[in-house]
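What follows is an incomplete set of chains from the complex, kept in their original frame.
Letters A and B mark the chains as written, and numbering starts fresh at 1 in each.
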Amino acid sequence: MKISARNAFAGTVEHVTTGAVNAEVRVAIAGGGTITAIVTRDSAAALVLAPGRAVTAVVKASSVLVMVDGAGTRLSARNQLAGTVHAVVEGAVHAEVAIALPGGAVVLAVITKDSVQALGLQPGVAATAVIKASSVILAVSA
Amino acid sequence: MKISARNAFAGTVEHVTTGAVNAEVRVAIAGGGTITAIVTRDSAAALVLAPGRAVTAVVKASSVLVMVDGAGTRLSARNQLAGTVHAVVEGAVHAEVAIALPGGAVVLAVITKDSVQALGLQPGVAATAVIKASSVILAVSA
């Protein structure tokens, strides 16, 4: 499979909470850390998601927010991956920001160029990639 | 109504599953196929969503992912619309990819230009538009 989403994190299902419509799936990422995904209950069943199952968490770069100076604030977004800005590529309206995580993974975020300025994002700056659980897609081998 | 979302699929509600907070709505699309939407329970009630109700499923192009060579992989995303790339328009960072479905509908996806390269997207290539159910908005006539 090749998919347009720029972020793919290999891991293992750690915990599944099932509701009437949705399910919350916690995935332990190879290299450390956790990604939480909200998928439909039907998807969780169809993909046989249960603890121990190997999955890949897929996130579109445009679904990633970038936060700096987060001390003193708590966000509802389940996934907050702290790292260091590795690269910034600017377009006309948008920019692509690569954040390197301690475990070696890189998270790509597409944000507006104005936000890059406002947050002072440049290589070496500490930054956190913020991802809502509902923005995460899970992939499994058939 | 005119809305900025580039994708609008006319259809009929087929099934509604209601939870405490959200509801899952399955819509049979004119021309064949199904789109699943997650909306709030309150919205499902306010829009009187029930089997037989005529609705339009609205999806922003930036919420659409594109997958190729999907054999051997299963995704949690409920909506996977297989078709053929019809056109690719490139910008500075992003590109707009039009995927024609067998039933005649066209799905527009905005993805990064790098992904267009990585996936080898060009007219005639088989590709699947992937849309999370939580990215779908439903519209009804008042």
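Here is the rule we go by: a contact is a pair of C-beta atoms (placed from the backbone, for glycine too) under 8 Å apart; a residue touches a chain by one contact, two chains touch by 3 or more.
Since the model is a prediction, treat every value here as computed from it, not as a measurement.
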Subunit number of the complete homomer, 2 shown here: 3
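In this section, only the chains that are shown with their structure count from here on.
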Chain centre separation in whole Å, for subunit B relative to subunit A (CA means): 21
Subunit B - residues contacting subunit A, complex: 17-24, 36, 38, 62-63, 65-78, 91-94, 109-112, 114-116, 118-119, 130, 132-134
Subunit B-facing residues of subunit A, complex: 1-6, 19-22, 37-44, 46-47, 49, 58, 60-62, 89, 91-96, 110, 134-135, 137-142
